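A single protein chain has been removed from this complex, and every other one stays in its place.
Per-chain residue numbering starts at 1, and chain names A, B and C are given in the order in which the chains are listed.
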C-alpha cells in the first residue's frame, strides 16, 4: 500500500502514521519529496488497515498497489487451473458446456437431460433450491429435486451442478451433485463460502450483480484460503441502468479475470440477457473473448417452466448453437 | 398484471394465453382494441408467471400494475408500524438514534457505549460478526464480542443491535441482543430471512447495495410472511459509478419507502458516505426527508478501530450533531 | 400507450383522462375491468404526454407499448440499411474495419494510415477536435489536423472519419472527411444532431455513456427525421460501478440494437475497455455477437500519443487480430 501524506503533514504526523503502519505488521519505506511525503507499507494490503489510515487527518489517501487477493492470483500461480469432474476437464483447451432447466420438475427435467446430452452438453444443470425475490414464488423441489437430478445422471452419465442457498443444505446437496453453484446473491455470503471451502467438491462461483471483478476474486479467495482449489468463476451479468436486457453481461470480465487469475472463467448468457433469443450471440461472444465454458438454460417446454421461462432455449435452438460455437472455439485455439 | 398481446396475435394465440393465466389461478379480463388485445390477469403478481408469459411469442410484454408485495404495503396496512424495544419506541414521532462502533473490542466498546449514551443515543450498535470482503480481514470477536455488548447494556441500560451473518449464529446472537441486523450483502439471503421471520426479535433490514426499493420491500415481505412484523428498513447507500463517496446514499428512498410501506425507515449515513465528516450533513438530510431513525458509527479512537475507522465519528462530534438534529426533527414535526 | 387508472378512479376521473388523451391527438379505447379501468391511447407514444398523464392523481401509471421511435425501427423498415462510403459498403455482409490513432499528429498519422491500410483497414479514423474533460488537455490540431487526414487519404485511398464537436465546425469537417462521428458526450446534443441530419454525409453515432438503448435509437431518430438515413450506431461502453475497465462494453447491445433497428451497428472496443490488450478479445466478441464493424485505435508509437495512448494497439498487434477476426466472421456468415 502507498500512503500519501497531506501537503501540510508535519514530521510528527508522519512518524505517527509510520508507527501505525508498523503496528499492523507492515514494514515502512519513507520517501520525502519536496512538497509531499509518501510512505510505502510493504505487505499484503488489507481493507481495514487502508480504512483506518485514511481516517487519520494527516493522510491524503491510501493506494493499493498489489491486489488484496493472493491464492487466486496469477502472480501466485502462473499456470491455469485445470481439474476434472467425472470425465469432464474444466479449464482445459476444450470448452465446457453446462446446460439444463432453471428449476427441476420431473417430466421436463429428464427430457431436457436427454436432449442436452444428445446436443453435446458436458454437464447437467438444474435448480432444486431456488432463490426468489418473492416469498410467494416457487422455491424449488428441494431434496425431491436432487433425486430427480440423480436419476437424470443415471440416465445420461452427465455430471450434475446445482445451486446451494445456505449452510444447512450443503451436506444434502453435496450428497447428490458433482459441482456446487454459489449464486450471485450469495457471492458475499462469507460463512457459506468458508464452509464450501472445506468441502471436497468443485464450486462454481457466480459474480454478484453489483460486485467488482476484484470483489469477485476476493470471494473466490475465501474458497481457496479455506482449502478448496477447484473453483470456477462465472460471469452472469451486472446491474446497470439499462433495462432492455435483464442484466448487462460483462463480457470484458472474461479476459480481465483470466489475466488476473488462474481460475477457469465461465459465462451464463441466459441470466445475463434474460431472453433466450440473445443467448446464442452472447454465447459466441463469450467464447470469442476467451471463456472456458458456458452455463445455459435449456428447457423442453419453456412456456411451462416454473421460473425463468423467458430465458430458456428449447433443445433444438441449443443444438443449432453447437456448430457456430465450434467454429468460434477453433478460431481462438480451443475445441468444443 | 396486464398482458399486452402482439399486434399480430391470432384468436388462438389469445385463447392459449388466457388458459395459461387461468391455470396459474388468476381470473382474466379481455379487452379487444382495434389493433391490439390486452388481457388483465387479476390476482397478486408473481415474477415466475410474468417471466413465463413473456416467454410466449404472441405476448409483447407483461406489466405489473399492483406491487408484488402485500404485507409490507400501505394498501394492506394504512397506519404506520410502531413497536417498542425495551423503553424505546421505534417508528413513533420520536427519532431513534442507534450509535456505536463498527466492530466490538472491549476497551473501546465500553467507552463508546457510555459516550453515546451520554450524548443521547437510544440504542447501542456493535459488530460481533463482521462481513469482510477479504478472508484475511478481522472477522469479529464473535461470542466474546456479544458478551462485551451485554456488559455495555448492563452499564448503560441501552438496548443492543448487532448483525447476524448466517443461520448458525441466529440463536446465539438472539440470546444476547435486542434487535438483529441483516446486512446489505445478506438482504437476499432468503433462508436467513425466513428463519428470522420466525424469531421473536425485531429485525433491521439493510437495503442491498444494488437492490431496487421494490426488491428491498420484497425481502421485508419474507420476514413478515414468516410471522415477524417488527421490521425496520434501513437505507445505507447504493452502488453507483461515483467513487468519491463509498456508496451513494439514496435519501429519496426514505420518502418513497415510507409511502409504499408502513414500516419504519432508518438511514445509515456512515456506510452510506464512508467518511465521518459527511455523516452530520447526511444525518440532517435523512431526518429532513422523513427518516424515523439513524444508525451511526461512533468510536472513541477511530484511528484504532479494527474496521471502518474512516467513517466513525468521535463521541464529541456525535454530541455536536444532536442540537441541529433536534432542530430539523422539530421542523418536520418530530422530536428527538 | 396504456393508461392504467387507479383502483379508486371515478367515472368522472376516467372521462377527464379520456378527454386529455383525445386533446393530444390520440384515439382512446376504454376497457372496464371489475376493479380497474384501463385506457388505450392509440398513436405514436410521446414522452411529454406520458409525463403529463402520470401527473394526474387518478392515473396509476402509463405504459409505453410501442417504441417511441419510428424511422429507425425494424417495424418501419424490415430490410437492413446498407450504404456505400467510397468503395466501402457499410452494413453489408462484409465486416468493416475503421482504424487509426486517437488524435492526429503529422508524423504518426501518416505512418499509422499506411500501416492500417496494409493490415486491411477499410476506413481511416483520426481526431482533429478532441473532447477532453480537462480544459488543460490537448484539444486537437483542428483544421491543421483535417489537412493531415486528407493527405493520408491521398496516400492510402482510405475514406476518412472524424468527430465533430459542435455546429460551428460541421462545415469545415464535412469539407475534409467522408463520415462524421458524434461522440458519446454529444449523443443528446440535439441541435447538433438536427444539423447533421440535414447534411449529405453519413454519421456514426456513439452511444452515450449512460444512455439506454432506447435513448440511443431516439438520438438516431433525430438524424433520420431530419433527412439523413446513412447512420451507423456505435456501442462504446457504458458507465457502471466497475473500475477495472474504463467503461463496461455492452456487447449485448449489438444483437438488441440490430433486432430493434435496421441500422448498422459497430463496436469501439478501444474506448470500451481502455486498454489495448483487451481490444483483440473484445473485437472478436463483438463480431461473434453480430456487429457490422469495428472502430479501433491504432497508433505506431502509443507511448507518444497525445491522448488515449493506453488503449491504442500498435499496427503489428492490429495485424495479428485480422486472421482470428476472419475466422469468427466466417463462422457467423460474414466476410472480412
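The rule we apply is simple: a residue touches a chain if its C-beta (ideal position, glycine included) is under 8 Å from a C-beta of that chain, and two chains touch if they have at least 3 such contacts.
Just so you know, these numbers come straight off a predicted model, no measurement behind them.
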Omitted chain's touching partners, listed by label: A, B, C
Per the touch definition above, residue among C:12, C:200 or C:303 touching the missing chain: C:303
Contact with the hidden chain (one of B:37, B:273 or B:312): B:273
Which residue of B:32, B:212, B:226 or B:320 touches the chain not shown here: B:212
Contact with the hidden chain (one of A:117, A:239, A:299 or A:334): A:239
Positions on chain A where the hidden chain makes contact: 2, 4, 29, 31, 33-36, 38, 40, 42, 60-61, 63, 65, 239-241, 243
Missing-chain contacts mapped onto chain C: 20, 44, 46-48, 51-52, 54-56, 68-69, 131-139, 165-168, 185-186, 188-192, 194, 208-210, 215, 218-219, 221-222, 225-226, 239, 276, 302-312
Residues of chain B in contact with the chain not shown: 210, 212-214, 238, 240-245, 248-256, 259, 272-273, 277-278, 281-282, 284-290, 324, 327-328, 330-332
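Criterion: only the chains that are shown with their structure count from here on.
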Fraction-based call for chain C against chain B, same above half, different below: same
Chain A onto chain B, rotation angle from CA fit, given as a multiple of 5 degrees: 180
Computed distance of Cα centres, chain B from chain A, in Å: 26
Centroid spacing, where centroids are CA-atom means, of chain B and chain C in whole angstrom: 39
Contacts with 2+ other chains: residues of chain C: 240-241, 243
